[in-house]
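My structure is below; once you've seen it, I'll send some questions.
Complex shown without one protein chain; remaining protein chains in place.
Chain IDs A and B follow the sequence of writing; residue 1 opens each chain.
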Amino acid sequence: MISIKNLKAKIDGKEILQGINLEVNAGEVHAIMGPNGSGKSTLANVLTGHEKYEPTGGEVIFNGKNLLDLSPEDRAREGLFLGFQYPVEIPGVSNATFLQTAINEIHKYNNEAELTPKEFLDRMKEKAKVVGMDNSLISRSVNTGFSGGEKKKNEIFQLLMLNPKLAILDETDSGLDIDALRVVSNGVNEFRNENNAVILVTHYQRLLDYIVPDFIHVIYQGEIIKSGGKELALELEAKGYDWITNGEA
Amino acid sequence: MSDETSIKKDDLQADEKDLINELTDSEYKWGFVTDIEEEEFPKGLSEDIVRRISKIKNDPKWMTEYRVKAYKHWLTLKEPKWAKVKYPKIDFQNIRYYSAPKQKEQLESLDDVDPELLKTFEKLGIPIEEQKKLSNVAVDAVFDSVSVKTTFQDTLMEKGIIFSPLSEAIKNHPELVKEYFGSVVPYTDNYYAALNAAVFSEGSFVYIPKGVRCPMELSTYFRINAMDTGQFERTIVIADEGAYVSYLEGCTAPMRDNNQLHAAVVELVAKKGAQIKYSTVQNWYPGDKDGKGGIYNFVTKRGVCEESAKISWTQVETGSAITWKYPSTILKGDNSVGEFYSVAVTNNYQQADTGTKMVHLGKNTKSTIVSKGISAGHSNNSYRGLVKIGKHADGARNFSQCDSMLMSDKCGAHTFPYIEIDNKNSIVEHEATTSKISEDQIFYLNQRGISTEDAVSMIVNGFCKEVFKELPMEFAVEATKLLALSLEGSVG
Partner (left out) sequence: MSVEVKKMDAVERYTASAEKIIARNKNSFLSQLQSEAKVKLSEMKFPTLKTEEWKYTNLKRLLSSELIHSSEIDEITITSDDVEKCKFNNFEHYLLVFVNGVFNEELSDYEELKNEIVISTILKAAEKDKKLIESYFSKIAVNKTAFDHLNLANFTDGLFIKIPNGKILRKPIQILYISDGKGDMTFTPFRNLFVVGENSETSIIQKYVGQDGSKYFNNISTEIFIGQNGIMNIYKVELENEDSYHINKTDVTQSRDTQFNHFNFTFGGKLIRNDINTELDGENIECTLNGLYIGNGNQHIDNNTYINHAKPHSTSNELYKGILDGSSRGVFCGKILVDRDAQLTNAYQNNNTIILSDTATVDTKPQLEIYADDVKCTHGATVGQLDETALFYILSRGIPRDKAKSMLINAFAESVVDSVKIEGLRDEINSLIYEHLNRDNVL
């Protein structure tokens, strides 16, 4: 699905990613962990094309296309989705309008028919149920006045609505109480199937109790320094990052 | 609020730069000059000029006297300097105070109107001809200083509604005009009101009789055409007891290198239980990207509400080099209501100092202020508003919301709320926000498959939504387009 080779990137002139290699296939869930400032969020933002992050080397092939050549919106239209660490508020633009525009743009790009209003509404109702969002939240402006938990739920709601091929979820679990964490995880598990893939970027391993990954990668100083199966999370929990980072140094 | 913000250097993506170029290249849409003969006065202002204007307008004697009195008073006044706008001193002797399209005789029907002029209106997208009937809008078009033609007069007459150029109203309804002219904005009010009273050349007069609901929206288009001409129109709207009217005002001017002056006066009177909805889309030429040219727009607008009356101002201000405008409402009668909804957009070197005054005198009077300022480029955008609760205004209530959006790091947004409360039993609420249309916001929309251009228009329209929903439908569409035009690609 996505093949990342020796990806390097900088922000504000500072090299953050020092050569990331990662292969994600359909049907897989990868978790990327690491201490503060290791480059987790940078990776998510470089892949989706945030202009602040400048790729300086390597290549990323997404569905046979060179991802780094595409504009952010075309990456989205190709089926790449980012669940934002800090979902943005857009006052005056309703969630429904926003999503309808997004879905239709994506369909247009892929030469698919636009959703009829009824199809759109039906999908909204169905997906809203999964994340327990009520109608008032859907008709409200995008993320405006939402609590932290509501914002993160809204990201997952959008994930389900847009149904991308690859979802990168950047700290979607941060700041959530345990009930909200369950809802969010449930939404991601609902999304998973053999045709799509998920990259979870997280600061807290408790997320992995709810979304069980196939692979775990530890990123440190802009490189993946350790990869393993889900058992790696338990090891990390017991020993902290130090045992890996010290070993590396 | 926030001003001259420091932020990292310009790091726009290529496509956003393209958009900026597109904007700076995109010409002022209404910027063309109609080639028709104009009848002009020489430049300069004197008592003689005032009398000549009065004569050419066939003023009755009282009006001529009024003008001269106003002129003499104007001489004693100084230009106001308190607004947060900067401009070179205006040479009032270098302005032409009267300019009219030359016409051979009084026109009876649209067919008699100079075809050049009609073409101009078409270019402006003002369907003054028969299609007007379909859209149910009666239009009084003020071209430079003369009112060209008022459509639909007959239909309105049936209901006893008067909607005519002011000069005609002075002739046909002298008593009515005399009663209300200057009753809300006297010539002593301020510098520009005095100037207007002396040299006003045209305007619109509306009277809705008791209990009549005006069946269509009334509309005036103002356009400044001639070089170095000032435009000084005057609008009077009177809604008698229980009447209702929705009035629209649109403004355009062609591109000129020189600054042109516009100093209008609008007076509204809402009698007991009456309602006036006054909407403006102001799109005077704002000057070019370096700040050259553009209209100086110094306008005095005020309304008086009697018992249980309501006046609602809605304005979308995207044009003019300088906007100085504070549509105000005096809530004189008990239970009267004032509303002010405003979007002011400034780009390049435009300056806007605009807001409202809500003066609560009666008991249980209510006012709502929603102001949205958008600044881009090097522009400066200020909200200046006064909420005054008088001693006897028990139960008065005001809610103000002032939101500013910054679209570059070189523009400024300022909020000056003045609150004066002399009555304990009143509620005044004020909310203010300043935000920035940020890379992150645009990226968020990009990441959902929406292009940058659509993203900007989505964000900006969302920001203005509370105001746009107050506009009559077709104006709202126009306002949305104007906004996109003024701001396209100015995110930085």
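Please note the rule applied: a contact is a pair of C-beta atoms (placed from the backbone, for glycine too) under 8 Å apart; a residue touches a chain by one contact, two chains touch by 3 or more.
Just so we're clear, the structure is a prediction, and the values are computed from it rather than from any experiment.
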Report summary line: From B:438, B:457 or B:480, the answer for touching the chain not displayed is B:438
Report summary line: Contacting the left-out chain: of A:48, A:85, A:141 or A:154, that is A:85
Query - Absent-chain interface as seen on chain B, which is shown - result: 2, 5-7, 395, 406, 425-436, 438, 440
Query - On chain A, residues whose C-beta touches the chain left out of the figure - result: 85-86, 89, 147-148, 171, 174-178, 203-204, 206
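One rule holds for everything that comes next: only the chains that are shown with their structure count from here on.
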Report task. Give, as an integer number of Å, the spacing between the C-alpha centres of chain B and chain A. Result -> 47
**Report entry** Touch list for chain B against partner chain A, complex
**Finding:** 8, 11-13, 15, 438-441, 443-452, 454, 458-459, 461-466
Report summary line: Within the complex, chain B is touched by chain A residues 12, 48-52, 71-73, 75-77, 81-82, 84, 86-88, 90-93, 98-99, 101-103, 105-106, 109, 141, 158, 162
